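For this view, one protein chain was removed and the others were kept in their places.
== subunit A ==
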Amino acid sequence: MSMMSVKGFDAFYGRSQALRNFSIELKSGEVLCLLGRNGAGKTTALKTIMGTVRPAAGTLMLDGKDLTGVPAKDIPRAGIGYVPQGRRLFTELTVWENLEIGLWTRNTDVSALDHALELFPVLKERMTQRSGTLSGGEQTMLAMARAMCINPSVIMLDEPTEGLMPSAIAGIRDAVIRLRDEGVAVLLVEQRVDAVLSIANRVAFMDHGEIKAEFDIEEVRANPELLHHYVGVGR
């Protein structure tokens, strides 16, 4: 049973505070959805967990191991997979080279790759293609596959469906469900509320760098006006 726990993260860009007392807990086999308006600090929260934004305060634990303040490169090695906003593929490198880097991270064996390719079989035919030439949907699949190659116990996805067609979105959602059911803990940043409702177990609302409220998905389903209240969208 794996578990990630973030407690009391503060983070700054220069003198402006981007995270205030940011805390979340994430268990294996569940999807926690992070919602918030543009600029609320969602991406910053993920970057701070990944260690590329250094927190001024707070702690990060994974499976009882203290990861607070470790070098950024050790976060993925501890088992946190990351699908950044905008995908951030190594677009000059081939599809295979991107996956190879994922496999390198924790020296995982190819079964992790096989698993990813089983979810995204289109990538198999594209191995030698420069990843920057993939379609938008394929790029997102590759970003997910790359993160899956590290065999993560936690995976964090930052708006993976941004700018995708409904058919591609369905593929990503199926993959997230599959990961969740296999016991991966999923932290999902998402703007599309409909997508959230169908796969999340819990929803956390964020504003001005702070978690304002957290609900089980049943509460949100029962009271859709919560969504309106916290992120200004209705159903």
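Assorted remarks:
Methods note: a contact is a pair of C-beta atoms (placed from the backbone, for glycine too) under 8 Å apart; a residue touches a chain by one contact, two chains touch by 3 or more; residues count from 1.
Keep this in mind: contacts and distances are computed from a predicted model.
Missing chain, UniProt protein name, picked from "Acetyl-CoA decarbonylase/synthase complex subunit gamma", "Acyl carrier protein", "Alkaline phosphatase" or "Branched-chain amino acid transport system permease protein": "Branched-chain amino acid transport system permease protein". From the options A:Met50, A:Val122 or A:Leu197, the residue with contact to the chain not on display is A:Met50.
Touch with the chain that is not drawn comes from one residue among A:Lys73, A:Lys124, A:Arg178 or A:Arg221, which is A:Lys73. From the options A:Thr44, A:Thr105 or A:Thr161, the residue with contact to the chain not on display is A:Thr105. Against the chain not shown here, subunit A presents residues 50-52, 71-77, 82, 84, 88, 90-93, 97, 100-102, 104-106, 146, 150.
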